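Apart from one protein chain that is not included, each protein chain of the complex appears where it belongs.
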Amino acid sequence: MRSLIPLVQALVIVFGAPLLRGVVSKLKARLQGRQGASVWRPYADLGKLFRKEDLVPPLASPLFWMAPRIVFAATAAAVLLIPVFQPAAVFGSPGDFVLLVGLLALARFFLVLGAMDGGGAFGGMGGSREALVSALAEAPFLLGITAVAIMARSTQLAGIVTWTLGQNFFDISAVHILAFSALAMVAVAETGRVPVDNPTTHLELTMIHEAMVLEHSGPSLAFLEWANSIKLGLLLSLLIGLFFPWGMAAGFSLPVLALAAGAYAAKMAALALVLAAVESSVAKMRMYAVPDFLGIASATGALAVVFTAFGGR
Amino acid sequence: MVWSSIALAVSLVGFAAVIPAAWIAARTRWLSWLPGTTLACSLLFGTFVGIVLISSTRPLRLDLGVAPFQFGIEIDPLASFFLILICAVSLPVILYAAAYLPRHYSPVQTQWIWGLTSLFLLSMALVVVASTGFAFLVGWELMTLLSAALILVDGTSKERLHNLFIYLLMMHVGAGVVAASFFAFLPASGGLHFSALRASGALLTPGARSVIFLLAFVGFGTKAGIIPLHLWLPKAHPIAPTPVSALMSGLMLKTAVYGFVRFTFDFLGGGPAWAGYVVLLAGAVSGVLGVLYAIGEHDLKRLLAYHSVENIGIIYMGLGAALIFLENDAPAWAAVAVVAALFHTLNHALFKSLLFLGAGAIADATHTLDIDELGGLVKRLPITGIAFLIGCASIVGLPPLNGFVSELLIFQSFLAGSTLAALPAQVILPLMAGVLALIGGLAAACFAKVYGVAFLGRARTAAAESAQEVPPMMLSGMGLLAASCIGLGVFPRLALDTLFSVAQTLVPGSSPPTEIAGLQRILVATTVAVLGIGLLTMAARVRRRVTAPWACGLPGLTTRMQYTSASFSKPIRAVFAAVYKADRKLDVLPANRPYFPSSISYRSVRTTSFERSLYRPMTNVVVTLATGMRRLQTGNIQVYLLYIFLTLVALLAMLGVQE
Partner (left out) sequence: MDLVQFAAGKTLSSSAVFLLVTVLLLAAAQRVSTSIKLFALQSAIITAQVMATAYTEKSAEAWVVAAMVFGLKVIAIPSTLLWLVERLKTRRAVEPTISGAKAVFVAVFMIFLSYAAVQPYALESHIAADALSSAVALILVGAFLMVNRRKALMQIIGLLVLENGIFLAALATTFGMPLVIEIGIFFDLLMGILIMGIFAFRIRDTFDHLDVTKLRRLRG
């Protein structure tokens, strides 16, 4: 029973990810004065895609349909490293956040390869843009988590969460504010949201992520969309776990776990609202402004690391 | 001990025996397998020696000759690690070469290559097991000469000779500096035996210590390919025969790492206080610039050569961190950083050799190494494609392959830098984690480009369309290397435990920190998770239909509409434009009617900025000095006699003054 809880929390992220996406879309619509689709719409979309057939370009290799499944597998495996309801994950070891970044990099590598295998122009375009964005986003991602890890004196995600749980929320820490800014910017870039990339665009020349999934269809596309939603849920859970973990269950009794689940849901809803507000109020940047954006994130992350040396507060 | 000595002797005899074997094989057709097999046996014995001696407490010693030409061998744990690296990694390469060489070279050339390669491997082994300065320098010089000879076997066109000349020049300058670093020990040690050097290392003055460190850094850095001493790497590695390129990039660079480690950790016991920062900075610059230069390349071998620069940079970053830890009295983490650097050395040897062998296979099948002329190769060369994919994923540092594990260990040692008391180390080491992440991200972009353009998509030329899979022996060589990449990635303890004991000899007083335990467990668990979920999703039966991809409503896509290497890398090259200062020339003819041109020519030449700003001024100075000195050579015999007379007078005067 005890060891099942972390597995349950991983399943919650994996199967609840489309709901998160639906909530964000609904909030965006409401903020923009529209009714918006139902929050359960992404599930219906996934179901529809799974029932369809897979369309494959001529001369594409087996990698074309294997890549989306590898992307899904890597992203879902990465979820196993995140603490959600408890300050413990399914797998954990010192330095596991590097493994998390590595698994996301594996997913992205195969996403780009799958796009290039389409043999069309858009796969390459999406791939080259994604290569630029992800190359520059890795540094602030690691710098932000490094800064927090140094403060917590632990390189294990569960250890960092445990340390943060023991801190007072009103003890404002400069390192955490700066690291949160850097990681928030990276989360926007990695999940392909406005202002880095518009997930609802249909104009090919403005696409980054969408151009990579353009050629895939049917179950392959379902896996890719699902993996994208999981990535969003994963990154938001990571932000919650590193910066606002209060409310996580310390024990295994049912009321404590229920409270933890409720707190988690409330925090995710709040982050979804912030994301929807940001997406509705800023415009998408042109592509060559994204390196600047990520450079500022790197500088903020670097400053967070520098501040850890000054007793970090 | 006895067995290892016998095995060592057999191995040495075997290396030498390859030459007569090659001579015989050149004469008879049906004995052409002889040199390869002999060499493989020698390598097997060499690996055996290394494995036996790496965990023994008594190193194998052998001393011959008299000073100053003392010739000695000492195989201690560090030397045996590098011996295993050289022998074990070259085995698959030899296997590959056995099938590759006859397809590309005449029988005489093939046997020349076998003989020279055997001696080349012998010289590399000599460098790592040498225990006197003389033996070390002999081996060092032989490595350069033999690799140059192997390059010459492959052809002697003007451009090749020019690149070869630059290679020889830089290698000899580097060898000179290495020799100087040995000789700088002489005042303190009185001899060049490694034990004497080790003993005198503790007694050196800080000035002497700094001088020796700098000489060793520059000398070994030239051979390793640290920026800005890397100029020869992209010129020399592409022009050698493919198996030899693999050996040069995979193994020869590692001998430079061995030399540097031997000097700084063993002889000097850590170097001056600022040594770690210099090494760390040089490693970081090499890593970033190496991968940026690689992104701009579309010749496969040049691209791989630049990636060697990048990986040597990563190794040096690990070594720099180790030196900083050593300086700040943290031997446990210094050992971790050394282990990480040595493990990355092993991993790089494995995946770089694999990638070079894959490049050779591509050249074999399509007769071109320009990835812009390839495409869709994974369907024509499936096994090569899979092996090359594993090599790409390893060099990028993706889990669960071996490149990821060594980079993870380097990350952890950087993070541990925050526990030190000195402010520079506390700040710089964790920031280097960001630099390493940037290097990893750019490497991922580069290899996504390489694999995507060369192996995926549709064939861009007829050569790529008609490519045939290479012979099984070549495939087995690549397969062995790919399997070891996966094996060391999922089960790193196979190598890490031994490496920790090697590190104990270099950094005494350290035991592995608890942070490293549990690493293998989580890697295995994650691999199982990824494989499990992946197989689960692939197992479901799915209806699949072939249809044309989206072409914006146009009649159809041609293969020219795919992204090329230059277009894929354009965003990154645009962002880092300060690094690529290309000379661009655009000529529009006729000049007086620019809107109705009859011809437009565009020429873009990229000379790396180091060539322009560092090397040309230096060569100009040398040429000026040499021109000035030419005035001494008047051609007049009386002037020459005058020189001899003056020398005699000077010597007599010196003797007189001394009295």
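Per-chain residue numbering starts at 1, and chain names A and B are given in the order in which the chains are listed.
Please note the rule applied: a contact is a pair of C-beta atoms (placed from the backbone, for glycine too) under 8 Å apart; a residue touches a chain by one contact, two chains touch by 3 or more.
All values derive from a computational prediction rather than experimental measurement.
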Options A:177, A:259, A:273 or A:287, residue touching the unrepresented chain: A:177
From B:175, B:339 or B:427, residue that would touch the chain that is not displayed: B:427
Residues in subunit A touching the chain absent from view: 170, 172-174, 177-178, 181, 289, 291-296, 298-300, 302-303, 306-307, 310, 313
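Note that in this section only the chains that are shown with their structure count from here on.
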Gap in Å, rounded to a whole number, between the CA centres of subunit B and subunit A: 36
Sites on subunit A touched by subunit B in the complex: 53-59, 61, 63, 65-66, 69-70, 72-74, 76-77, 80-81, 91-96, 98-99, 101-103, 105-106, 108-109, 112-113, 115-125, 127-129, 131-132, 134-143, 146-147, 149-150, 155, 204, 214-215, 218-219, 223, 287-288, 291, 298, 301-302, 305-306, 308-309
Complex interface listing, subunit B residues touching subunit A: 376, 378-379, 385, 393, 396-399, 404, 407-408, 411-412, 415, 418, 423, 426-427, 430-431, 433-438, 440-442, 444-445, 447-449, 451-453, 456-458, 514-516, 518-519, 521-523, 525-526, 529-534, 537-538, 540, 542-552, 557, 559, 561-563, 567-572, 574-575
